[in-house]
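Omission of a single protein chain aside, the complex is shown with its protein chains in their original locations.
The chains carry the letters A and B, assigned in the order they are written, with residues numbered from 1 in each.
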Amino acid sequence: MMVADTLLQIREVTKRFGGLAALKDVSFDVTVGEIKAMIGPNGAGKTTMFDVLTGILHPTAGDVMLKGESIVGLRPDQITAMGMIRTFQTIQLFEGMTALENVMVGCHCRTACGFASSGLRQPAARREEKDIREKSMDVLKDVGLATRAGEIGTNLPYGQQRMLELARALASEPDIILLDEPAAGLNQYETGELAGLLVRFRERGLTILIVEHDMGLVMQISDEIVVLDYGEIIARGAPQDVQNDPRVIEAYLGIEA
Amino acid sequence: MDKQLARLPDAESRNYRTLAISTAFILLIPVWARFIPGDVLHIDIVNVMVLAGIYACVVVGLNLLVGYAGQISLGHAAFFGIGAYTTAILCTRIHGFPTWLGVLAGTALSGAIGWLVGKPVLRLKGHYLAMATLGLGEIAFILFQQLKWLTGGTVGILNIPPLSMFGLKFDTDLKLYFVVWIIVMALMLLSINLIRSRVGRGLRALHSSEVAADAMGVNTSTYKVQVFVLSAAFAGLGGALFAHFQKYVNPESFVLAISIMFITMVVVGGMGNIWGGLIGVLLLTFLPPVIQALPQWLPGLPSGLQNFSNYELVLYGLLLILFMMFLPKGVADGLGRAADFTEVRARRLGDRRKAKRLEGR
Partner (left out) sequence: MRMGDRNQVRLLWGAAALVAVVVVFTLIYKGSTGLQWILSGLTVGSIYALVAMGFSVIYSSTRVINFAQGEFTMLGGMMMFTLCTRGGLPLWLGFLLTVGIVTLLGAGFERAAIHPLKDQSVITVIIVTIGLAIFIRALAKWIWGTDPVKVASFTGDKPLRFFGASIVPQSLWVFGLTLIAVVLVFAFFNRTLLGKGMRAAADNPDAASLVGVSASTSSLVAWSIAAAVGAAAGAVIAPINFAAYDAGAMLGLKGFSAAVLGGLGSAPGAVVGGLMLGVLEMITAGFAPSGYKDAVAFLILILVLLIRPQGLLGKPADVKV
């Protein structure tokens, strides 16, 4: 039985690359409205988990349920349409597109006009195009990039590129967003802005699963933390508990201490 | 509307304006071409332009596939051929078969076959896709040659009737010229609409990164097949017009070299630039007749150079290499940069004048 407010259920997910098991029997849930963090040292399998969740990779074993439905085997775009979207660890903005256009691509799964109506520029297509533009502009404003709308996305400063990726994902009107190291490469000020933004989005009802190496950020915003090491969960719980867990310190925080 | 939104550069309306101007210009070519006596240029402009228009149908579609969606095809001569043979067979075997219907049938069949082969083949990427499409093109060529009962083998199909529609018969180059170029401009309009739309963004996104496009909700596998079908249909349309223009078809017109010519037109003009494709078509279609006419323009050439057609291919190969080395983004990009450069210079000049004026006050 699904708990009423469980949005994402990860059930004994295993992912092997040849002989290497990048994920071993990983299970955890994400509840509606929470900010959950997934942390772990380099190579722990965090990005692999995101790839499995978003349909880019298929799990070797296990199941993933979004809103109570299994999404294993679905295409990435179908999963996005169901309300789960991600950002990338290495920025993947679309080349040659303006910031606004990048965000407009994010609207893809909430719009419908295909080859025929777009090619013939039918009224429905024009209307939809106008809506897409306006909505995308609103999203850009939300992350503070409105003044950069007309610039080529990949030409923006690094911090703004990260924000643009976030905006592009938000444009798909997700229920849950998976952020892969969104603060990587941001300076302290930008990280602070990001934290504020994420908390604000959560207040609006967005659920967030975040992978992040910046422990300050993780401790500050997350409700619960899952710690991966060598593809296995070694600890989970509230930030303070995890922070003090000896296994975590050994596997992960210990490196920094 | 939003102020910031309104201020964004409006590439859209610029494209439509360019389309209107170039349509007017191209449709007027036959008019002024009349005033140039044939023995001055030694080129039958209208005839070459009809051929260019036919190639343009293919190249506009191929540019959507290669330039926008980033999927290479080295086998588009096959679709060109399918369009040509379809209408040729229908119009010569079935007495009184409407030629325009033959053209439509060629377009549709080409698109349908594009769907059939596109679905499996477009799972491949990069070099592998290039090789697979090349192989498909070669197989089509072999079938054109070998299915003698259908295609007439190496001899092909002769006596194809001229195109006729609405009771009009387009039996001269000049008449066909207008049909062909109006069709080209319609295809251009369709393409411009498309690339500025949701679909166009999806295609460009998948070109840039398939994984990211997928993750952002673009159904890339379907888009790839759809744009492939569209480009196959455009190529089929071009091929069908070609059959009625040339009045015969044989496999020679659909060899690998023609596929390569199409892709070259896209690349020389500028991948992912709808105007570039058109420029590429014009440049490369006029290249052979110009080379052939050169000795007549320059009578002083040494006699050994008289038979210029021998050098045509040498030059062609060399141009391909040089273009790719020095203008890899195509002529259109080069022109665009030149235009930007002059614009910036002009604006700077204007600013300086303004500054002076202000100072003077």
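Convention: a contact is a pair of C-beta atoms (placed from the backbone, for glycine too) under 8 Å apart; a residue touches a chain by one contact, two chains touch by 3 or more.
Note that the coordinates shown come from a computational prediction; the quantities given were computed from them, not determined experimentally.
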Per the touch definition above, residue among B:C57, B:A77, B:L90 or B:L136 touching the missing chain:
B:L136
Residue of B:L19, B:I182 or B:V211 in touch with the missing chain, whole complex considered
B:V211
Quick one: say which of B:I26, B:I72, B:V179 or B:A332 touches the chain that got left out.
B:I72
Residue touching the undisplayed chain, where the options are B:L116, B:V155 or B:L313:
B:L313
Can you list where chain B touches the absent chain?
66, 72, 74, 120-121, 123-124, 126-128, 130-132, 134-136, 138-139, 142-143, 145-146, 211, 256, 260, 263-264, 267, 271, 310-314, 316-321, 324-325, 328
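Assume only the chains that are shown with their structure count from here on.
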Interchain centroid distance [CA atoms averaged], chain A/chain B, Å
41
Complex interface listing, chain B residues touching chain A
1-2, 4-5, 7-9, 190-191, 193-194, 197-202, 204-205, 207-209, 211-221, 226-227, 230, 272
Quick one: in the complex, what on chain A touches chain B?
54-56, 75-77, 80-81, 85-86, 88, 92-98, 100-101, 104-109, 111, 113-115, 118-121, 125, 128-129, 132-134, 137, 146-147, 149-150, 168-169, 172
